[in-house]
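What follows is a single structure, written as structure tokens, with notes after it.
One chain of protein is taken out of this complex; the other chains stay put.
Take a look at chain A:
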């Protein structure tokens, strides 16, 4: 019953604290929407300047790029310098010669891709048939790292909130007062888990619904699995946040955990391709909760994986939550030994 009292109290505090509610529920949606806007605009068609007469190549290019024809290379070069063009193509000895603007690697890459396609088509007339195992030709980069972002936000905001709430309990003297009642240390931790758990479940559902239904993120797996992973990830963040808050003495010190605990996880969670990294360093991802969360989220949303495919991730996340929760109970001994 003491756990219930704690849960009711946490719910009441949350409901009165509109800012925190907004941070928990609206901030992830806002950031997801912004990310979508940035990464998921229409596929950009590069601006290409063509020097000399129109060729077969130009015809093919026309389908995927904005073509402007120039009489001399100098004219085109001027436009390239002004930023009006992404590339210039001229024929030298009947061979295409390409000059790329080059300051943005992603633009260079998409320009090259367009050129390659056009040249293949004009050379053989037969384009190779391409098949996708997962995803498809319409999958945008947002679909690929969206699942990681969802996991990241569940983790980040819950970590922050749980850390700050528990810290406040300590600095405001209520923790000490709480420990002068017959409540058990484990009841405090379980009460926090249950109380915050309710809000993280709502957050997880909201994020899942919003990303799939509103943002139209690709979702091939089952929504229940997605919720489960999100919830587990939040519980890990919750227990880790409260645990670390006992090593902080102010809200600012909780903020200091962000570059140490949160940001490295973002790097290892699959937002960036780690293949280029030293293999020994790559192994660091195995100790990061977000790595497992992101792996499962990707599996569910992109590859349509079911429970059996993500069970390792589930075990690890559940195991970490339980471990952190037990450490929390032990850490409370610092304040009361029984």
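Assume contacts are C-beta pairs under 8 Å (C-beta built on N, C-alpha and C of every residue); 3 or more make two chains touch, one makes a residue touch a chain; residues count from 1.
Note that in this section contacts and distances are computed from a predicted model.
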**Asked** What is the protein name, per UniProt, of the chain that does not appear here: "Response regulator receiver domain-containing protein", "Tryptophan synthase alpha chain", "ABC transporter ATP-binding protein" or "Cell division protein FtsX"?
**Response** "ABC transporter ATP-binding protein"
**Asked** For the chain left off this view, which of A:13, A:116, A:141 or A:220 is in contact with it?
**Response** A:13
**Request:** Sort through A:129, A:260, A:280 or A:338 and give me the one touching the missing partner chain.
**Result:** A:338
**Chain not shown: contacting residue from A:23, A:107 or A:179** = A:179
**Asked** Which residues does chain A use to touch the chain missing from this display?
**Response** 1-2, 4-6, 8-9, 12-13, 16-17, 172-174, 176-184, 336-338
